[in-house]
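The structure appears below as structure tokens.
All protein chains but one are shown in place.
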Amino acid sequence: MGEFQPRIVVFACNWCSYAGADLAGASRMQYPPTTRVIRVMCSGRVTPGFILEAFRLGADGVLVTGCHPGDCHYISGNQNAVATVEKTAQLLRLLGIETGRLRLEWISAAEGARFARIMTEFTDQIRALGQSPLGNSHRGELDTVGIGEHIGCET
Amino acid sequence: MRDVLVVGGGIAGIQASLDLAEMGIQVHLVERLPSIGGRMAQLDKTFPTNDCSTCILSPKMNDCARHPNITLHTYAEVTALAGSAGDFTATVHEHPRYVDEAKCTGCGECAQKCPTKVPDAFDMGLRQRKAIYLYFPQAIPQVMTIDPDHCIYLQRGKCGVCIKTCQAEAIDFEQTAREVTLRVGAVVVSVGFDFFDPRGLTQFGYERCPNVITALEYERLISASGPTGGHLLRPSDGQPARQIGFIQCVGSRDVRYQAFCSSVCCMHSSKQAVLACEHDPEATSYVFYADFRASGKGFREYVARAEREYGVHYVRSRVARVTEDEANNPVIHYEDADTSRPARRAVDLAVLATSLIPRPDTARLAQVLGIEVDSNGFVKTEPLTPVDTTRPGVFAAGCCRGPSDIPESVVQASAAAARAASWLVD
Amino acid sequence: MTFKDILRRTRSTYCLDCGKCTGSCPVSRVDVTYSPRSTIERVLAGRPEDLINNRHLWSCLTCGLCTTRCPSNVDYPAFVVAARIEARKVNVEGTYAHNAIMQQLMGIMAQSVNQNRTGWVTADLRTADRGDDFYFVGCLPYFDVIFADLGVVSTDAARDAVRLMNAIGIVPVVSDDERCCGADLLLNGDEESFRKLAEVNVQVIADSGAQRAIFACPEGYNAFRNDYPCYVGPLPFEVVHLSQLLVEHLGEIELSELAETVTYHDPCRLGRYLGMYDEPRQVIQAIPGIELAEMRKNRANAICCGSAGWVNCGQCAKGIQMTRLRQAQATGAGRMITACPKCRIHFSCALKDAGDEFTLELEDLMSLLARALALE
Partner (left out) sequence: MSDRPRVGVFVCHCGSNIAGHVDVAAVAEYARSLPGVVFVQRNMYTCSDAGLTEIKTAITDQGLERVVVAACTPRTHEPLFRGACREAGMNPYLFEFVNIRDQCSWVHMREPQAATRKAQDLVRMGVAKACLLQPLEEQEVPVEPAALVVGGGMIGMTAALNLANRGFDVKLVEREPELGGLLLRLDKLYPTQDDALPLVEARIAEVRRNPRIEGFTDSMLNEVKGFVGNYEVVVKDHEGRLSSFTVGAIIVATGARVFIPEGLYGYDGQRVITQLELEKRFKEREIDADRVVMIQCVGARIPERPYCSRICCTTAIKNALEIKAHRPSAEVYILYRDTETQGTRYEAYYTRAREAGIQFIRYSPERPPEVSAKRVVVYDELLGAKLGIPYDLVVLSTPLVACDGASELAQMLKVPVDEHGFFLEAHVKLRPLDFATDGVFVAGTARWPSHLEETITQAYGAAARAATILSKDHVTSSGVVAWVNEYLCRGCGACVEVCEFGASSLVQVSPGVEVARVNPVMCKGCGACASVCPTGAMTAMHFTDAQVTAMVRAALSSESMS
């Protein structure tokens, strides 16, 4: 397999960043196959829980992407994302996981090139950091049920 | 209830169509180009929020494409409008794309293979497209179009690489123009504007100096999806432009060209100056103006920020001429307002805020639609009936009725929709 | 464990159907649809799946009030935890609070991490890397981040604990390698991760050369005292609660006068689980001038802070918290003292929700004492 292939989880908001990823594709911009995008409606939907779950399972990096400040389709969702990422970074610091493994970026629907560039940059950044301290555990945990999948409490 | 015909698929046409469609009215949206989106699609950011233009426009374009009450007629033109308010019969001429809209997925595989390169109009000729092309990445419909003037097959009957490439079998060189007849109750005209060609004003050095460009070319240059990937590079040597001069009223407020004020240039130049600084903190901008017109919502605050936070210099003086020094730097000549003496400033890049003028075919279209144009050639309206044209049942919105910024165009579009709808009550 | 075993081991088979548990249960008082007895009934009736797929499996606070009252001495909390372990095996979990941050953190700490969790240790404190006494801090540094918006600084209690230890001549080991005690994971039914955490913690403390582990957090103390031995065997060191040590050394520290009235909230683990009702009260009353006003429900009858295991922290929890806060307010005390960092967090949250109904302030037991110490 040669060079270290990081395992990077990317959260992308539906309106700007996911569209930016589409544009990168339509423009055939090449970037490393190290990222796995999870679409959410708004970067404000991302919780510390999601990010920590990724690290718990050995993700080498987590990238949260959303609309530029002021562009949020939901007015202020991306401000929540800022708080979430900051809080999570503090927890990573305590856990001794390099905060460089977590990043927040604003990518607009017109920024295909930027999307590709950030995927490449972040991959390089993670390569420089090397494998996550938690990287070796939790392989082969195919399809465990999601945290919080409780019986829909009928109320 | 009768349908409504909307002519012109820019932001005004899109808004009018969506409003009418949401009122439960069937809309036929006719666009001259292969995709809707209009001028706004070419912009990078929009003032005074610096919103990404594509981000806010393309969801609306998608809404148009998938709205059950909207029928898109792209790459088409209106050639006749008979009848009267409440009961018109319109003839729409649909140009052949030589691509089957139903089959094409817009994947662009054909364009990858097509051998013919053509200057890309969407990018102001700043880069090349192929003879088979998608008008721009977010185009709606997501369908390729073959440019008959440059397609080797259509010109010389050979090539056909696209036919071999397309697994959807969407290429159809047998396609011919279609005439569509529509019965509609009202018409909304929103064919937009054109930019004044500065070549006539030789003193500004456009074409003579490679580093003198127009505002729209600047938009494409600074656009992340543009030819330079959003890097502000001088055409002459591809070096980053750090000193930028914005020259206002190029063709506007000038009895020899356009007597009127183009309304939006003071702000779009301010925005472009701010963007230059956002892309490169080193950048310094100079905006040369006569009266600074910024009376829209949040505009003065925006300009204040441009001055305070982005170090944009506003120079109260209309530029007399632009020369070029040995390093291809445009040299801007103007009168220093304080000393009333001639002054000059060399910059890396000079940007001409050219007038917003009626599209060349507006007069012809006006004839077809049976409406009058005003002394400037814009679709004629009156102050108290702002979106009514001279023909009952035909309404106008956006820059075809005079220079307007985006929100004004959107408001006019909704207003035209309201007026049009009131002709449909049966 | 089969449910048959669970019933036997927790003495549930002895259930008399008397309903005393339901009458005592703080949850049942708010959520009338909840009854410990009928929860057990479901299983006795041979329908454990009904329990597993019932939200009430997660309603129990494991506060143990029912057990102290149960005529057959049924260990209901143990029954519930065992049942949750079974539920987890078929991928049923409760609804975790705070987007499951806690569960994630515990899960991560169960792995090989190099934490930086001792940043709270300020220059004025005397601590060591190796030594006889190991201060098991608990998750306070993480709470500081997670509950910043509640304005609760949990590590204040840790600093004050060390001040007190220093005052009685103890220079404790504090370690970056300490892990969460895992008590909450066990309450969530995650035995596997709990075991991992137990193993690592025991190792870390042993490696520090400590003969004794000192706790201020009742949850950690209880985990080490009651649960760790079941999972990792007898511990190679002694475990004590700081209040015990303080009682022993009260003669050595000079406490200055604090003329105020406080009330004391018994944490379930320290109280009903470990029977430590007196020590905290003794240290409080050692402060000159202080008056300790007891709440209507105290000691073995004390009601829980309303939430345990960072799960099911809903309107039921809030109801219980309000009841408890009103009891505290009714004593006329200006402060409610608690010995558990989690009680403090849960009550702070309730106070925030309650708005201006309460004039009450919350303070950790160690911080109260340290205040008296500081005034010297």
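All chains are identified by letter, namely A, B and C, in their written order; residue positions are counted from 1 within each chain.
The criterion applied here is as follows: a contact is a pair of C-beta atoms (placed from the backbone, for glycine too) under 8 Å apart; a residue touches a chain by one contact, two chains touch by 3 or more.
All figures in this text were calculated on a predicted structure; none of them were measured in a lab.
Though it is not drawn, the left-out chain touches A, B, C in the full complex. Looking at B:160, B:311, B:392 or B:407, the residue that reaches the missing chain in the full complex is B:407. Residue C:98 is the one among C:98, C:299 or C:371 that touches the chain missing from this view. Here the missing chain is touched by one residue of B:23, B:85, B:331 or B:368, and it is B:23.
Residue B:304 is the one among B:82, B:177 or B:304 that touches the chain missing from this view. Listed for chain B, the residues touching the missing chain in the whole complex are 11, 15, 19, 22-24, 46, 48-49, 51, 56-57, 60, 62, 66, 103, 105, 107-109, 142, 166-168, 253, 259-261, 263, 291-301, 304, 337-338, 340, 374, 376, 378, 383-387, 402-404, 406-408, 410-419, 421-422, 425. For chain A, the residues touching the chain absent from view are 1, 5-7, 9, 14, 18-19, 21-22, 24-26, 28-31, 33-34, 36-42, 44-47, 49-50, 53-54, 57-59, 73-77, 80, 84, 116, 138-149, 151-153, 155. Annotation for chain C: contacts to the undisplayed chain at residues 31, 55, 90-92, 95-100, 312-319, 322, 349, 352-353.
Methods note: only the chains that are shown with their structure count from here on.
In summary, no chain was found to touch both chain A and chain C.
Mean C-alpha positions place chain B and chain C at a centre distance of 66 Å.
Chain A has no residue in contact with two or more other chains. Residues 47-50, 52-53, 55-56, 87, 90-91, 93-97, 133-134, 137, 144-145, 147-151, 153 of chain A touch chain C in their complex.
Listed in rising order, the residues of chain A touching chain B in the complex are 15-16, 19, 23, 26-27, 67-68, 70-71, 73, 108-114. For chain B in complex with chain A, the touching residues are 44, 49-56, 58-59, 108, 137-138, 223-225, 229-230.
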